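First up is the structure itself, then whatever we jot down about it.
Up next, chain A:
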Amino acid sequence: MAILEVNNLAKSFGNTKVLKDISFSLEKGNVLSVLGSSGSGKTTLLRCLNFLETADHGTIRVRDELLFDADDARTTREREIRRKRLHFGLVFQSFNLFPQYTALQNVMLPCQLLAKEEENYKVRKKQMFAEIAANAHDLLKTMGLAEREGYYPHQLSGGQQQRVAIARALAMKPDILCFDEPTSALDPELTGEVLRVIRDLKGGDRTMIIVTHEMAFARNISDRIIFMHDGYIEETGTPEQVFDHPRSERAKAFFSKSLEEI
Partner candidate 1 sequence: MKRILSVLIALVLVLSMTAFAEASDMAYVQEKGVLVVGITDFEPMDYKDENGEWIGFDADVAVAFAESLGVAVEFVEIDWDNKVLELDSQAIDCVWNGMTLTAEVTEAMECSVAYCNNAQIVIVPADKADEYSTIESLAGLNFAVEAGSAGEAEAEANGFAYTPVKAQADALMEVAAGTSDAAIIDSLMAAAMVGEGTGYEALTYTVPLNSEEYGVGFRKGSDLAAALNDFFAAAYADGSMAVWAETYGITAALIPQA
Partner candidate 2 sequence: MALIMEQMPIVLRSLNVGFLQTLKLFIVTLIGALPLGLVISFGSMSKVSPLRWLTRFVIWVVRGTPLMIQLLIIYYFPGLVLKKPIWGGGEAGRFLAASVSFILNYACYFAEIYRGGIQSISKGQTEAGLVLGMTRGQIFFRVTLLQMIKRIVPPISNEIITLVKDTSLARIIALQEIIWAGQAFLKGSQGISGAIWPLFFTAVYYLLFSGLLTIILGGLERKLDYFK
């Protein structure tokens, strides 16, 4: 069963059409990598899925629930969109940790704020917060940051900051975890530790969408690849199909060039 279904998504900024007609679906537990040159619309696609941009056309379904339909005003209201965002997690290129909180606080804060909306918050507050804290400890430990819990973001390396950001996104238990070029802002020697963490996340039920320029990584981790060009999905399939036997000329040119770089 498809956990995510996107149909005919389109988005313009002024006169520039950034997404033209995007449709795809994703199976639960699969990893999808979105590739393509700069300006092809990859990041905008992720931002539309996370409702940081509002698409002009198209629909988004998660677990068969219609989250967004550009033609149905009831699905685009800001108040409801906030809850819908929780189906998705997003790890940013530039981390965007909250500088005034420690690594642990960064991971706990969003969960604590959300817990306030639970019906029996006042009664169960202590227990809820204990669970949130335990979960945050575990996540940071998984990220290899058990020793760094009390550090503020500026005291951490870029790779460590990105791992905290991944833990923060995981703490919300999203259905689909998205990565927007998670290693592009890192020094080359730090990309490895972040890619390794993402690779370890794969498995079980975890569904992920990764926008990246790391070709070898994408080929290794992905169940499916989407190659985008100029707002369209130019090519899609398994890594073998897309990397080794691309059908379109643009995909051929793109992959032969990126192979040269490696």
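With respect to how the candidates were assembled, all candidates are chains of the complex that A comes from, given by their letters.
In the analysis below, a residue touches a chain if its C-beta (ideal position, glycine included) is under 8 Å from a C-beta of that chain, and two chains touch if they have at least 3 such contacts; residues count from 1.
Keep in mind that this is a model prediction, so the values were computed, not measured.
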| item | value |
| --- | --- |
| Touching partner of chain A in this complex, picked from 1 or 2 | 2 |
| Chain A residues touching candidate 2 - in the complex, by the definition given at the top | 50-52, 82-83, 85-86, 88-90, 92, 94, 96-100, 109-110, 113-114, 152-154, 168-169, 172 |
